[in-house]
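Report on the following structure.
Complex shown without one protein chain; remaining protein chains in place.
Letters A, B and C mark the chains in the order given here, with residues in each chain numbered from 1 onward.
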C-alpha cells in the first residue's frame, strides 16, 4: 500500500490500527507510568479509546482521509475521557479537517495536517514545551518531520525520522518538573519519571512510520 | 503474710494484684488466642479491668474479704464488658458475698467461696464442661482443690494443686468444638485452638497459688 | 497499624467527643459513654436503648434521634458495654412508658444487658423489656452454639421500632414488633479483608489474595468458611441464596433489601452488589419494596459486605417510611 511519497487512505487507517495495537500491547506500561505521577489510568483510557476507533473503522469504513480522522477524533472524544481524550481527539479532528476529503496525502499535506493536529492539542491544553506533556514529544518531532520534508524526504521517510526522534524526547521528559496535568500537583516529586502522554505519543509517531513503511 | 492453712485478707488482695500483673504480662498472648477464634480483645479487656481492680484497691482499701471481692467484682463488671466482664465479675461478686465480712478464709471457706464464684459463672453463662470455655478449667481445678482440702491440705497447698492442674485443662480445650461464646460461630474452625478464657482462668488459679505461697 | 487515632485507649472517647461536637441534636454522657437525644427523655414514649461494642459506626450512636433510638451505649471496640452504662442510659431515657433494650445476640452483650435489666428491676422504677436480635443465617447449627448472631436486622429493627415508639405504641407493642422484625429478617455477610482492632494492632486474620471469608459476623472475626473469590455475581448468590432459603415465606409479601458495607468496601462496589441482589430477588419472585445501601453496621475498616432481607407487611413499611432524623439515617424531616 505504501508509497514513499504518499500516505494513502489505507496507510493512514492502518496508522490508526497500528496505534491501537501498540497501545494495547503497552497498556500496562502506560498505566504504570501514570501511577507514578498521575492516576493510573492512561493505558486503560487509551486502550478503550483506540479499540473503539478500530471498531468504528470496521463498522463504518470511511471514504476519505478527512472522514477517517474526524470519525477517529469523535470516537476518542466520546470514549477516552480524562485529559488524553480531548487532546488526542482534538489532534485527530483537526488532522481530519485539515486533510479534507482526499484519498491520500503527500508529505507536505501530511505535515500540514499533523501540525494542525498539534496546534489543536496546544489550543485545547495550553501546554508549552517543557511542561512535561505529550507536547514535549509532538513539537520537536513534527519539526523533524518538516525539516525532512524540506530536505526532500517523502511521507514515509519523514515519518520515520520523526518517529526515530521520539524516544529521546520522551525520555527527556523524565527530569522535568511537571507544570500541566495531574503530574503538576506532585511538584518536585514529578521529577524523575517519564510523562505517560509522551510515551503514548511516541507510540503514535512510531505507528505512523510503520504504517507508511508498509507491511 | 501467707499461712499454709489460712488465706488472709492481705494474701487474697495480693491474689487480685498478682492476677492483674499476670494479665498485663500475657495481654498480647490472650488477645492473640482470641484473634484466632474470637474478636481479638480478651487480653485488652481483662487488662483494663484488672488494672481498674488494683486502682480501686489502692484508692479505697477494703476492710474485709467480702468487701474486697465485691469491690473487685463490681469493678470488673463496670470496666471489662464483653463476655468475660460479667463472668469474671460475677465470679468475684459471688466469691465476696460467700466469703462475707471476714479477714481470712481457711481452706474450706476458701473452697466454698471459689465454688460459689464458679456457680455464678455457670448461672450467668450457662456453659457446661466441654463447651470450650473457662468452665473447662474452673470446674476440674476446683474439684482438685476440694479433694486436696478433703485430703487435709491447707489453703496454700490446695490452691497450688488446683493451679498445677490448670495448664493441662487449658490445653485440653484446643481439640474441642466451641459451643458457647463467639468461638461457637466458627463451628469446625474453632477446633485446634486453645480457648482464651481458659488461658486467663489458668492465670487466675496460678495467681491464687502464688499469693498464698507468700512472697 | 495505620489509623487516624491518638492511641488505642482514646479511640472511643475521641469518637464520642467528635459526635458531640458534630451533632447538636445529640448529647453525650462521656462518663458513661452514652449517646442521648439532646432533647431528653420523651414523656409517655417507650425509651429505646441499644448499644454494643464500638467499631460498627454509624451503629448505634449514629442512630440516636427522632424516630429511632433514645440512647446508645458505646463499649470498647468490639466489646459489649457494661451494665452500669446501660443502666444510666435506661434511667436517662425513661419517659414513664418503659424502656426496651435492643440487644444483639452475642454472649457478652446478652449477659451485660441481662445484668442491666436486673439492676433496673432491683431499683424498681423503670419497666425494662429486652429483645435479642439474631438474624445471621451463617450460624446454622444454632441449637448447639450461642445461637445466631445479631447483624444487619438490628439497623432495620431500630428504625422500625423507633417509628413505632415515636407514635406512642406501648412497651408490649414495641417488644412484639421488635420480635416480629427480628423473626422476619435474615442476613449473611462476607469479608475480603480482616480489620485491625486498635488495641491488638494487627489484623485479626490473614486472607490470601484470591480468598474471602463467608459467613462472618461484625467483629472482625473469621467466618464459617474460606472460599475462592469469584466475580461479584457469584458472591451475591453466595450471600442471597442462604438468606432466601431461610426467609419466612409469606406469599408475595415484599421485602426490605439492605446491602451493607463492612466499612472498607466503597459505595461503587456496594451498588454493584445491590444490582446483583436485586436481579437475584427478581428471579426468585421476591419483590423489593424498600432498599438501603451503604455502610450502616460495620467492622471498622474491614472490606466486605452483608445482605439483609426483611419480609415486610404494610405496617412495617409505613413505619420504615416514617420520618427519622439521626446522623446515620435521615428522611422525612
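Convention: a residue touches a chain if its C-beta (ideal position, glycine included) is under 8 Å from a C-beta of that chain, and two chains touch if they have at least 3 such contacts.
A quick note: this is a predicted structure, and the numbers were derived from the prediction, not measured.
Every visible chain touched by the undisplayed chain in the complete complex is listed here: A, C. When the missing chain is restored to the complex, the residue among C:114, C:237 or C:269 that touches it is C:269. Of the options A:115, A:160 or A:180, the residue whose C-beta touches the omitted chain is A:180. Annotation for chain C: contacts to the undisplayed chain at residues 2-7, 10-12, 14-19, 21-22, 54-55, 57-58, 62, 77, 192-193, 207, 209-210, 212, 229, 231-233, 235, 259, 263-276, 278, 288, 291, 293, 295, 298, 300-301, 303, 305, 325, 327, 330-333.
Within the entire complex, the positions of chain A that touch the omitted partner chain are 31, 35, 37-41, 43-45, 48, 77-87, 124-125, 178-182, 184-187, 189.
Here is the rule we use: only the chains that are shown with their structure count from here on.
The interface with the largest number of contacting C-beta pairs joins chains B-C. For this pair, chain A with chain B, the centres built from the Cα atoms lie 75 Å apart.
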